[in-house]
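One chain of protein is taken out of this complex; the other chains stay put.
When the chains are written out, they are named A and B in that same order, and each has its own residue count from 1.
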Amino acid sequence: MLFEVSDLCVEYRSLDEISRAVNGVSLWVASGEVVGIVGESGCGKSTLALALLGLTRRNARITAGSVRLAGTDLTSQTDKQLRQFRGRRIGLITQNARSSLNPTVRIGKQIATVYATHTGASRADAKKAAIAALRLVGINDPERRYEAYPHELSGGMAQRAVIAMATVCRPDVVVADEATSRLDVTIQAQILDDLQHAVQEVGSSLVLITQDLGVIANYADRLYVMNAGEIVETAPTARLFEAPGHPASVSLLESQLEESGAEFRLRGLPVDGRNLPEGCWLQARCPFADDKAGCRTVHPELSRAGEEHQVRCHRTSVVIGRAAELTR
Amino acid sequence: MALAEPLPTGEEQQGPPIADREVILGYPTLRSHILHKVKRETLPKVGLLIVAATIFLAIFGPIIAPFNTTAATNLVNKAPSAAHWFGTDASGLDIFSRVIAAPRIDVSIALLATALALIVGSAIGLFATFYGGWLGALAIRATDTLQAFPALILAIIVVVLTGHGIGNIIVVIAVLNMPLYARLMRSEVLRMRDRAFVEAARASGLSDLSIAWRQVLPNATGAVVAQMSVTIGWAVLATAGLSFLGAGVLPPTPEWGSMISSGSSGIILGQWWPSVFPGIAMALTVFGFAVVADTIQTALGREG
Partner (left out) sequence: MTASPPAAGPPTKGNPTSQAPVLEVRNLSKQFAIRNSRKLVHACDDVSLTLYRGQTLGLIGESGSGKTTVGRCVLRLIDPTSGSISLDSQDITKAGKKELQRLRRHMQIVFQEPAESFNPVLTVGSQIELSLKVFSGLSQAARRRRVNDLLDRVGVPSVAAGLLPGALPAGVLQKCSIARALASEPRLLVLDEPTSALAPEAEADVLGLLSKLQQDDGLAYLFISHDLSLVRSFCDFVAVMYLGQIVELGQKADVYTSPRHPYTQALLAAVLHPDPRQRLTRQGRGAELTGEIPSPIDLPTGCYLASRCKYVTGRCTAERQELIQIDASTVVRCWRAGDLPATEKRPE
């Protein structure tokens, strides 16, 4: 089962201005794979997450590209058709678990409802499936927890309930957008383990969208680095940590590794989606920018920098060389 | 392998040149939002136009009126014609002149009453909630009780007991609307009391009074302004209603409500113009204020 995004573009309209949030993003996830999408805040990853399920906000539109799940293009489906996919074939877990749960309905019922809606199962069967889902995500005593209201659960429990809800129908793809960033460290590891376990059991693909390098270093097989709405680098996890080829990747690594300085940090603020310059969009912020390499005139394309390693930069070889100092 | 530019010290943030406040803001301010809506949509334009016209008439109405508005003549009950656009009433007074002279009374009462309600009500709400204590709780209970009374009936009773003066009407309308502002302030204060910036202000050594006045109050202005427009519209209706029932402004002072009232007996006789024109004028005015209130509310909602 292949999940493939091709040249996806999402724009925001606000009071006559158009802001390009996602610009020609292409990525793919194979069945059973865990893929990580990282990038600084404002790079467009959350917009991307929503766009994958066709859930972008009112003032945003998908203007080009496709999102294919086993051949079907989700972007060409109506909202009614998409509802068949959401929850059943593709699931989303967001950062704030509590806002995904209806505070007036018991969690067991919420999960069972999702299951029943998509499979037409009987109440009894749906309840069984919900209990199984709760157990799968590491909730002890799921029969009792089935009856709990969201406010009776701790933050970690609530997040687990949301994961259960997203995986109960055994979707082909699960998208987790900063699913654990607000949780305590002891809970985070447990939940990620449970999520990985649930996903492996079911045979789904997992897309982890996060800024936390610890999470992706420990759970992702391949990585995509986003910046200014574009994929600027993609590589297997180990390779990216060893030899990052894009300044944005280096910047991210540097800010999270202990005992490092600010040498390779991207300066200033994220690029304004309303005013994208000629040439590389990072030129004003990049410590490696160089006129002679065409940084200010030619917008770089993704080019090969190793086995399964692609980088969107004119100065890749320099970056890899300099970054080696950073990553030992 | 040389880098194009010297690397930053890590403390400088070179943002884009800060030229225009709204470009940087990335989201529109309340003011620009309202302006944008006014420019774009017709309804806010209409509302604004009506409000402007009403205020204009409030100031200049009696001056530009073609005929005297209170001296009775013998041109009684004339239908609308070229000379008298809206016709004349039972006392021979030109209705058009009276209709455009009426806002001075209606709008003045409305504005003054609203201002009074706003100031007193907000003060009570702000201090009762911010300082709390038994006094504060008592004050809030008192406003709640006041709000429970059917407004117009209370107004009539008070005016009948205290007399017909315009001052009395203003006070009554103000008192009836005070609870609204007290509640509004109360909910704003509750919303902000535990926010970090209030704590930060306290950590900076500010007194509670200072915090209430300088920190909390400015945040509540948006909601208050929206409520004001509604109150003004209501006040116009209330004044007209009181006058209609004979408990407000007395004839011959031109006032829409009393005009509708005195004209109502003539409708059966086919004389529709003494009631209908003031009625339309009043409806339009209230509508205009309501639309303005709505525009502000929506813009506020957007801002968050």
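Just so we're on the same page, a contact is a pair of C-beta atoms (placed from the backbone, for glycine too) under 8 Å apart; a residue touches a chain by one contact, two chains touch by 3 or more.
All of these numbers come straight from a predicted model, not from anything done at the bench.
Per the touch definition above, the residue from A:L55, A:A70, A:V105 or A:L257 contacting the chain not shown is A:L257. Screening A:V105, A:A238, A:V298 or A:A324 against the full complex identifies A:A238 as the residue touching the chain left out. Across B:Q147, B:N168, B:Q215 or B:Q297, the single residue that touches the chain missing here is B:Q215. Of the residues in chain B, those that touch the hidden partner chain are 10-13, 15, 18, 21, 24-27, 195-197, 199-207, 214-215, 218-219, 221.
Although one chain is hidden here, its contacts on chain A can still be listed: residues 40-42, 154-155, 184-190, 192-193, 197, 211-215, 217-218, 237-238, 241, 251-259, 262, 265-266, 269.
Assume only the chains that are shown with their structure count from here on.
Rounded to whole angstrom units, the spacing between the C-alpha centres of chain A and chain B is 49.
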